[in-house]
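Of the protein chains in this complex, all but one are displayed in their positions.
And now, subunit A:
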C-alpha cells in the first residue's frame, strides 16, 4: 500500500512537472522573439548612427546581454574570425543553425532569422535598415502568433499535466 502511494506520488509529480515545462516553453518563445527584435533595433542604431562595422556592432550586442538568442550574434562574430573565406550571411546562418536548438524558436522563426542574413553587410545603410525593419516586422507577427498560442496553451499544458497524472493514478490504483 505504501509502495503504491509513493509510486502514484512520483507519477503525479513528474507529469505535472512535464506539463509545467511545456507551458514554460510556450511563454519563452514570445520572450525570445521580443528580445531578438530589441537586438535588431540595437544593430540598426549601431550602423546608422555609429557607423560601426558588423563585428563591432555584434560584439556590443552580445556583450550587453547573454541570453539564448544573443548567442546568434556571438556565434557570427566567432565564425567570421575563424574563417576568412566566409561571408557575413553564411556566418550568420551557421551561428543560427548551431544555436537554435537551445531556444524555443520554431522552424518558421528560423527561416525568418536566417533570411535576415542574406543582405547582412552587403549593401548601403538604407538597404541594411530596410532589411532590419522587414525582419523586425516579420518577427513581430511571429510574436503575436506565439502570444496567442501561449494564452491558449500555457494553462492547458499545465492542467493537462496535473490532470493526466491524476488520471494515470486512478487507472492504475
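In the analysis below, a residue touches a chain if its C-beta (ideal position, glycine included) is under 8 Å from a C-beta of that chain, and two chains touch if they have at least 3 such contacts; residues count from 1.
We take it that contacts and distances are computed from a predicted model.
Within the choices "Stage III sporulation protein AA", "1,2-phenylacetyl-CoA epoxidase subunit B", "Protecting protein DprA protein" or "ABC transporter ATP-binding protein", the name that UniProt assigns to the complex's undisplayed chain is "Stage III sporulation protein AA". For the options A:125, A:151 or A:172, the residue in contact with the chain missing from this view is A:125.
Here the missing chain is touched by one residue of A:40, A:88 or A:105, and it is A:88. Annotation for subunit A: contacts to the undisplayed chain at residues 47, 51-55, 80, 84-85, 87-88, 91, 120-125, 127-128.
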